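Part of the complex only, each chain left as placed.
Here the chain labels run A and B in written order, and each chain numbers its own residues starting at 1.
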Amino acid sequence: MLKTFHVRTDHHDQMIDVTSQVQDWLGEEGVKDGVVIVSSMHTTAGLTVNENADPDVKTDMLRRFREVYPWDHAEDKHAEGNTAAHMKTSTIGHAQTLIVEDGRLVLGTWQGLYFCEFDGPRNRKFVAKVL
Amino acid sequence: MLKTFHVRTDHHDQMIDVTSQVQDWLGEEGVKDGVVIVSSMHTTAGLTVNENADPDVKTDMLRRFREVYPWDHAEDKHAEGNTAAHMKTSTIGHAQTLIVEDGRLVLGTWQGLYFCEFDGPRNRKFVAKVL
């Protein structure tokens, strides 16, 4: 049971809450207990779990990541010029494993699953598999 | 089989070795082979695998994280003021997947599982599920 989710990003850096998309799919499939592995198919966009309440957290996080991994860097060799996006993807991770119990993703009150674009806007995708 | 572990943290930043708690629970449940997913229920505390021998590694790591993600930042918008803790959690990860073989966590000699508090002290919890 491999599912592909398509994500259209609108900005260069963006965190998109995909929790409900994954939860809805689990409901459609009737998944009760297990884990779901979600995995970005890209090297400049990843997935992380973080705050789902105050949108300022996303703004702050994307800006903090730009400070730690500045886009322009005189020593970067990679011709595409997006080494910073590769750094951010390996830092947060290309994939996450989430627990499912009684048909629900087991997340804390303030936790949401975010698809993180670091070199957009682009058409992106991630896949999900249940075990 | 979903297990909740409660952790009381004592400091603002803290790495607490929870390897034996998880190992003991696997023993009680009679788990022989598989994997265990451990997942923090918070967005300002995560889990990582790192050195279990010299306690100076923890001290160094927490200080290094504070340098990369300083607590006070003039541009942060998030009203709680703990954006740095959100950054650290997404950097190390909110969850880890550990292999179990012959009833034991498969870890290297110097590897331990750490619950990492980045905005304490608080009462925290993480969950574990075996597959």
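Operating definition for what follows: a contact is a pair of C-beta atoms (placed from the backbone, for glycine too) under 8 Å apart; a residue touches a chain by one contact, two chains touch by 3 or more.
This structure is a prediction, so every number in the text was calculated from the model and none was measured.
A single sequence accounts for all chains of the complex, and while 2 copies are shown, the assembly in the file contains 3.
The working rule: only the chains that are shown with their structure count from here on.
Taking CA atoms, the transformation carrying subunit A onto subunit B includes a rotation by 120°, reported to the nearest 5. By the touch criterion stated above, subunit B contacts subunit A in their complex at residues 2, 37, 39-43, 68-69, 73, 75-80, 83-84, 86-87, 89-91, 93-95, 97, 127, 129, 131.
Within the complex formed with subunit B, the subunit A residues making contact are 34-35, 48-51, 54, 56-57, 59-61, 63-65, 68, 91-93, 96-99, 101, 106-111, 131.
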